[in-house]
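All protein chains of the complex are present and in place, except for one that has been dropped.
Labels run A, B and C following the written order; every chain starts at residue 1.
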Amino acid sequence: MVKVKLWGSLRHWTDGQSVVEVEAKTFKDLLDRLCETYPGLAPQIRRGVSMSLDGVIYREAWFQEIRPDSEVVLMPFMQGG
Amino acid sequence: MKSLHISTTINGDPVEFICDPDEPLLDVLRNRLGLTGAKEGCGTGDCGACSVTLDGRLVCACLVLGAEAQGAEISTIEGMALGDHLHPLQRAFIDGAALQCGICTPGILIAAKALLEKNASPSDEEVRYWLAGNLCRCTGYDKIIAAVQVAAAEMRSA
Amino acid sequence: MALDQPKREFRYVGTRPNRPDGVDKVTGRAQYGADMTAPGMLTGAILRSPHPHAKIVSIDTSAAAAIPGVRAVITGADFARPDDNFLRDVQENCMAREKVLYDGHAVAAVAATSAAIAKAALKAIKVTYQALPHVTDVDAAMKPGAPVVQAGRALENVPGGMSDNVTNACEFGHGDLDAGFAKADLVIDRSFKTAATHQGYIEPHACLASVTADGKADLWCCTQGHFFVRTLCSAIMGMEASQLRVTPSEIGGGFGGKTTVFIEPVALALSKMAGRPVKIVMARDEVFRATGPTVSSSMDVRIGMTKDGRITAGEANLRYSGGAFPCGTVDMGAQAAFAAYDLAAVRTYGWNALTNRPKEAAYRAPGAPQAIYAVESVVDELCQKLGLDPLMVRLKNAAKKGTLSSYGPTFNEIGLEATLQAAKAHPHYTAPLGKNQGRGLSCGFWFNFGGNTCVSLNINTDGTVGVTEGNPDIGGSRASISLMAAEELGIPYENIRTIVADTNSLGFNDVTDGSRVTFAVGLATIKAARDAIGKMKARAAKFWGIDEEAVNWVDGAAVPAGPNAGKFPPLSLAEIAAVSPQTGGPIAGHYEVNVDGAGVSFGVHLVDVEVDPETGFTKVLRYTVFQDAGKAVHPDYVEGQMQGGAVQGIGWALNEEYIYGADGRLQNPGFLDYRIPVASDLPKIDTVILEIPNPGHPYGVRGVGETPIVPPLAAIANAVSRAAGVRLTELPMSPPRILAALKG
Partner (left out) sequence: MRYMTAQSAKAAATALAAEPGLARVLAGGTDLLVQMKAGNLAVDLVVDIKKIPGIRDITAEAGGFRIGAAVANAELREHAPVCALWPGVAEASCLIGSTQIQGRCTMAGNLCNGSPAGDAVPALVAAGAMVRIESPDGVRDVAVEDIPVGPGKTTLKKGEIVTSIFLPARPARSADAYLRFIPRTEMDIAVASAAVSLTLDAAGKITAARVALGAVAPKVVLVHAAAKAIIGTTLDDAALAALAKACEAACNPIDDKRGTIAFRTSTAGVLARRAAQIAYTRGQETSKAGGAI
């Protein structure tokens, strides 16, 4: 199981939890499991989310592997100028 | 609107063109003569990107009518280098990384050349005030001022 | 991604060679957007709404179409309505449909044989509007009962009961705020406003479109990302991507504002209708009225501090408006607001509201300058009131490796402490100040990105190298990329030429944004060089009759890996290249990747100002930028980013603003009254580059382009507030505003 930290406004769809646990080995797994477990997160995930994995931000890397002890943080999809 | 036939001199070359009576010199240079080195950043004399000299005076080509070029001598960025020999200002701008996007560069070079022809040893402040009508949004002006001074020093010692 | 230890010893990287496009740019030869021409080209022009908000009752284009020389007239009805929300917003921003949503919103366009005829045709188009109530202020737009700019655009994250204009909401942070504030000796709660500002690139948007009868199209334009232009335009025009080739011109500044399309779909539609190439060049007033300003903002920030300078809690409420279309920039601001601090309790809330203003476009670190301005202002005021040194307080609370960041992740290697220490050690920090003078300090932060990147590197038979990349060069990146290729290949910089190729020549490249190019394109170039080196090593191995593994690449040449590999003289790149036809054919390296691992970047700015107590005029006396670049590939252009960003921030702090009248019309759509800094406004901008390597890049590079615009707003505000003896809380701090504050 991977502990995923969510940003505040997503708690509304996770019964108020700011950290949820899902079974995931990759970024894609993680997104799929989150959508299944918490369907309310699906619109945001479809619009785009980034994942911080042990402090490194990944924007779209589906196959990025996640270790069970990794720090995983969901973030809005990054944009810049 | 009846077109006008104008005879002028640009970068030392005799040039003839026709233009509308209300057509700015900048449009003539860019659209009729293919001299696109002068840029239109505003069309209202606020940015200096279209700087050229008219009878030796630094002006914005967007605020001169093409008709006024009759019998005049115009210098543009295309005439600044002599063949493949760059003007010291041009070299100093490249060497000193005094440009980023480069859209303001032709106007600034023309303006700086006009300054150094009047004042071979300007202070930094004099350079800054002289170039106040040449907007640059990339560099913060720092390297531009430095490059003008490098060129000025080189031209003084030449 | 494997995080190798970044290389620290360099031969070419870190030097300052001349840029490859330099001569073209100092001789007027470089071709920018408006410099392109095509045979038979028509002039396109766009009719824009004088109303901030109105229903389009009817548009009669018949008189315009009847004018001799007019070859095409289009309106919003000529575009299919995209299903996707994002695309639909982009299309509707290029040309309105049922409603105009801001002063300057495009309603129709013409293509004609001359500019004069096009202008006359615009005048002949009759648009009947039904004016609607408008709102341009973010706070007013959020009030219940405000005029609704667009209904039904709220995302699922917006709580019920808010104005229809509120389109998204977000919350970030951790810890117990109440407990944190309870520990504070002083809590300050302040409200701030910032005006919308424009990127202010000197080159107006320009493009040339040519659509042929068989449905193929070419588009030349000034853009930060031609691949994205292709994505947007092909979707809006219903074309296949392969049928639309987009070629970027030289770009005359962008700063984020040229990351989307405004005129490109219009030019394509006109060209398609007219069957001839069509060029559209925006006038300066169109640039201001209809292209991307930043968000405008209204913010409340509350921070608690102990007497000894420990921040116990921080909270921010950010209300941004990205204009008439939904905008997620507030997410970035809410994440960045407290990023410089190691906090036990922090919370940021963000909202975006629609207003009758142009659609926001990115501008250097979008969303961060506003929020950080507010936070850094309150930190400074706390320092003042508690009698603490503002730099020591920043050091005491600085985020560092292992800090749980305010936006969620735990930081890796970051350079904030080192940057603050550099500022502390700099003579500027202790230089004496005179009467009416004040010194301001602010930290700044930006995430930086990587993104989709595709690079080809061709080894020419004469031993020179061509690098083909897909990101418009906005500030010298071709030089930086050549430097990295030179470093990796071990050949002189002068032997490499880097070009920016069209959309048909490479795989998809993300936009030149997010401070990504030197980082991501550089990374891909290094990897493409390694790919080519591998191939050259293989050729050498064959030549020598040894295993590929027994060949090393040293100083631009293949050498046997060790005594066991055999004794052969080195084979240089040029030697291998010369015989490449005989050894298997051309040699090229490629690399395609969606780069992650961009290192975040911190900066610290120090500024001294003098405020004229009788007029409120602020003179910037001295300015120093400290920033972590990871590794400065071409230090001249790193300094240039730091100086240019700082000066844009100075403009934002002091004079730049979108001014709307009660009629909802933009009052200052020109460089006369939209006051960007001029040369005489400024002192020298000193720079101190720090190099704390980013583990995510082979050379340790971090993006540098965006961070420098973040600190100036608060640095100047803090300096002005200290000089004037009164806290300024609204940007810009124009002289009338400062004088009013001085007079209480």
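What to note about this one:
Assume a contact is a pair of C-beta atoms (placed from the backbone, for glycine too) under 8 Å apart; a residue touches a chain by one contact, two chains touch by 3 or more.
Predicted, not measured: the structure shown is a model, and the values here were computed from it.
Among the displayed chains, contact with the absent chain in the complete complex occurs for B, C.
Residue-wise, the contact with the chain that is not shown comes from B:V64, picked out of B:I10, B:V28 or B:V64.
Touching the missing chain, out of C:S163, C:S442, C:N668 or C:T687, is residue C:N668. Interface residues of subunit B facing the missing partner chain: 1-2, 4, 20-22, 24, 43-46, 48, 51, 54, 57-60, 62-65, 67-68, 70, 111, 114-115, 129-134.
Mapped onto subunit C, the interface with the missing chain covers residues 614-617, 654-655, 659, 667-668, 671-673, 675, 677-678, 680-681, 734-736, 739-740.
Everything below uses one rule, namely that only the chains that are shown with their structure count from here on.
With centres defined as mean CA coordinates, subunit B is found 55 Å away from subunit A.
Annotation: 29 Å between the Cα-based centres of subunit B and subunit C. If you average the Cα atoms of subunit A and of subunit C, the two centres end up 26 Å apart. Within subunit B, no positions touching two or more other chains are listed. Contact with two or more other chains is made by residues 199, 255 of subunit C. Against subunit C, the residues of subunit A that register as touching in their complex are 5, 7-12, 18, 40, 43-44, 52, 54-61, 64, 71, 73-76, 78-81. Contact residues on subunit C toward subunit A in their complex (touch as defined above): 1, 3, 155-157, 169-174, 199, 255-257, 259, 328-329, 331-332, 335, 347, 349, 361-366, 407-412, 446-451, 513-516, 594, 596-598, 696, 706. Considering their complex, residues 16, 18-19, 21-23, 25-32, 34-35, 115-116, 199-204, 250-255, 281, 283-284, 474-476, 634, 636-637, 639-640, 643-648, 670-672, 676-680, 682, 684-685 of subunit C touch subunit B.
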